[in-house]
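Removed: one protein chain of the complex. Kept in place: all other protein chains.
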Amino acid sequence: MKKELKFKVNGQPYEIFVKPKTLLVEVLRDLVGLTGTKRGCSSSSCGACTVMLDGMAVKSCSVLALQANGTEVVTVEGLAKGNELSPLQRAFLDHGSYQCGFCTPGMLMSSTALLTENPRPTKLEIKEGIDGNICRCTGYNAIVRAVTAVVKGEYKEAK
Amino acid sequence: MSDYSVIGKRVHNIDGTEKVTGSGKYTFDVVLPNMLYGKILRSPHPHAKILKIDTRRAKRLVGVKAVVTGKDTLGRKQGIWRRFPELCDEEILCRAKVRYIGDAVAAVAAIDEDTAEEALDLIDVEYEPLPAVFDPMDAIKEDAPQIHEGVELNININRHIEWGDVDEAFEKCDHIREDKFKCSSQAHVCMETHDAVASFGHNGKLEVWTSSQSSYYIQRLYADMLDMNESDIRVTNRHTGGGFGSKFELDSAQFCAAILSQKLCQPVKIVLTREEEFTATKRRTPMYYFLKLGAKKDGTMLAKEVRVITEGGAYTAMGATALYLTGFFSSFPYKYPNYRYDGYRVYTNTATTSAMRGFGAPQSTFVGESQIDMMAEDLGIDPVEIRRKNGMTPNYEVPGQAFIQSCGLHQCLDKIEEHIEKRGKLPPNHGIGVSAYGFMSGGIFNWFNTPYAFSAAVVRINIDGKVDVYTGTCDMGQGSNTTLAMICAEELGVRLEDVRMFSGDTGICPPDLGAWGSRQTLMGGNAVKMAAAECKQQLIEFTAAKMGVNIVYDLDIKDRWVHLVDRPERGVSYFDIVKEAIRGKDGVAIMGRGHYTPHRKGMISPAYSFGVQAAEVEVDPETGRYKLVNVTTAHESGTVINPVGIEGQLEGAIMMAGGYGFCEDQPMDEGKILNPSIADYKLIRSLDMPETDILEIDTYEPEGPFGAKEAGEGLTNPTAGAIGNAVYKAVGVRIYDLPITPEKVFKALKEKEKQQKKAKK
Partner (left out) sequence: MSYQCPVCNKVSNKSALDLARHMIGRGDKVHRDWINSKGFKYSELLALQFSSFGGEGFKSLAEVLEKEAKVKD
């Protein structure tokens, strides 16, 4: 039996009826239509589906959609403000912190959540922050460099 | 050569903003009207006859639209080695027999994935299990079960390479070593699993969106398997979430989606699960390596003999090429005057082994670089010195095989030697291991039997001066679209933002063999450069006429300025000239065509890149656990087109190749892969990733566009060997089989301790 899910995605309120076993990632991709969030393993080990739920990074393949009831979800589509990319997005571009790009939304969400929680992480803390996300292309170091540059204040928040 | 205005600049990938905003569309994201979802039923047996498949119960499930089995296919067999019919051996949907756990036997299309999944359980397959064989050393025995009819000793293919007089040369050696190694398998672990949306229309034409490294190969293989005209099949490669060698053969998602769609004339989407990705797609070839190496006292290596037996798995795939390349690259990067290679690829009842980044060379480099360090120690020579003494140099001919033009190996060795000296005395239990490698820039061989040029491109300049490039090359994340756009912009004299890429779509792009064997920069790049040059020539002719310049002057275009080379201030705007030239051509856009096929460049590749890597490890002698501290690579790839891209390739290769040496493995029990999930398949995560330093060496490759050559795949070759040598330097134990796990190091340390005690008594 479907139940009602009320939540906000990137600031926009949604009321959707979903089956109890439907996953958050399925709602985001298939019902809300935000396909930026990827799915790499469906067992919360690769991190491609990472989104922010009330400010915390979660793997949306391991969260039931109904668990998100009443929460605010931010996906990769919610990072830019209008046509201004977020500091992390710009840093990722400059540092070549993506290649195939399939892990990138998850990486960005993990790093954004990390900086929300801890605006001045050490290099080790950055590495820990993205340790749940697999990137098969870049070897992580370019991602760590990009986050470090943001921490150092090299990229200002868009006004 | 620093007067380039685009090449060598640090730029954003041209698809970068799509990737950091999540707006890029992958096949995984494609949804079409009226689309169904497919799932594939796979064999639970490593080797069995299919006696009967009953799909009636599945067909009755509400929401199921079609169920297909091998009987719904034409029964053809696919293979990349199309010139050799006996090597086309994979039906994909098996008709009479399954050969590994994961072989496809049926596929379902339903209104959603859950229904399709449920229907799989309702398909009744009756199997008669057959005796199976898993290890190639068992499979080549006379009494082993036969996996393919008529294939003696299960030997799928054998390859031989030889030059000089090996037997005579060994007689002259002062020291000969014989060593055995075993190289393990490795999964590609693309973040986007294999997927396809196939849409067969009532007009008899097939359209496919798929994550792939070669749209042209997929199109051609579809044509073979479905008995269709190539031109009635359009394969489009969108953003591709990684390939690494796994995505240029027709796979079960692509084939089953097409067969289902053909039945229904509705689009069908199949996305492999992560477990299928691990168990039912191809993987790196495990190899048993037998090496014999002979040298003079002074370290001059006179002869090498190599025997390799590889675990082929169930089908040929690209494994035959891996068998050939591992044999050729076993001689790399050294000048062996006498060399002999015999390789045997053996069918086994395991998942098929095929191409993976490095294509046989990571295996040959691990074993070769381990053995050369042992040889150096035997002779009392420094590891860098022995490599210097025997290393390849520019303009060297590998006898009868290949001609190497540019080669910066010796500069790389110098840089690595400096790096090691700079590190000075290492802390206890640290060791630095060195490994040298070389790799090709695209293959010359044409076992696929394409009648087309290996690479081709069309460049079109529109009325506003903006440039469209059409090429069959595939960007799977390695950044080829950016590199090719940079080559086009440089050649044409415009800016990178003026260029738009259309790639990997067989409907609109000229064929290109695709992204494998490090082809795209050199071959795709030459084709794009030629096409851009043809456009530029038309503009220059028009400008010369319009400006009435003296015939002695040369014209060129740089940064959107058409000008006299000797007097750059005399010129006209590129944009103005384009407008006028198109008007002058009766309104036809400026078009240029380019193509590239290597001719008279030997048998392997038109160009080779080289490098030397030093890996530093810290080993805990109590437990055998070790840490990758630093990996420094001196590397040359000709002119660097896209520096950000190269850094990414290099660091990414260390993640993958370090994983091959350090932790990645696919243990099996009776043909069943025991770790088919990302949780259980250990790969390098951010915390395990070592520091990576790059020492770029300048070279210029005459055969490549603007002097460029391979830059990324070859970097997968050296790391496992460097790690092995580093562990040896740190604690004095040599590991002969990959991966070099802490457990193996621990056991070897215990064994060493035992031997030392024995020696004392």
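For clarity, chains are labelled A and B in written order, and residue numbers in each chain start from 1.
The definition used in the following text is that a contact is a pair of C-beta atoms (placed from the backbone, for glycine too) under 8 Å apart; a residue touches a chain by one contact, two chains touch by 3 or more.
Predicted, not measured: the structure shown is a model, and the values here were computed from it.
S.K.: Going by the stated contact criterion, tell me the shown chains that border the hidden chain.
M.R.: Contacts of the unshown chain, counting the full complex: B.
S.K.: Which residue from B:Leu32, B:Ile155 or B:Leu426 sits in contact with the chain not drawn here?
M.R.: In the full complex, the listed residue that touches the missing chain is B:Ile155.
S.K.: Can you tell me which of B:Tyr344, B:Tyr470 or B:Phe706 touches the chain that was removed from the display?
M.R.: B:Tyr344
S.K.: Write down which of B:Glu86, B:Asp179 or B:Glu580 is the residue touching the left-out chain.
M.R.: Within the whole complex, the residue contacting the unshown chain is B:Glu86.
S.K.: Among B:Asp3, B:Glu142, B:Asp227 or B:Glu569, which residue is in touch with the absent chain?
M.R.: Hidden-chain contact among the options goes to B:Glu142.
S.K.: From the list B:Asp167, B:Glu397 or B:Asp464, which touches the chain that is not on show?
M.R.: The missing chain is touched by B:Asp167.
S.K.: Kindly note down the residues of chain B that lie in touch with the hidden chain.
M.R.: Residues in contact with the chain left out: 84, 86, 140, 142, 150, 152-153, 155, 157-160, 162, 167, 178, 290, 292, 305, 307, 309, 340, 342, 344.
Please note the rule applied: only the chains that are shown with their structure count from here on.
S.K.: Could you give the separation in Å between the centres of chain A and chain B, each centre being the mean of its C-alpha atoms?
M.R.: 30
S.K.: Considering the complex alone, what residue numbers of chain A touch chain B?
M.R.: 29, 34-43, 45-46, 48, 75-77, 79-80, 85, 89, 92-96, 98-105, 108, 127-128, 130-131, 133-144
S.K.: Within the complex, which stretch of chain B touches chain A?
M.R.: Counting only chain B, the residues touching chain A are 12-13, 15-26, 28-29, 188-193, 239-242, 244, 273-274, 476-479, 644-645, 647-648, 650-656, 677-679, 683-687, 689, 691-692.
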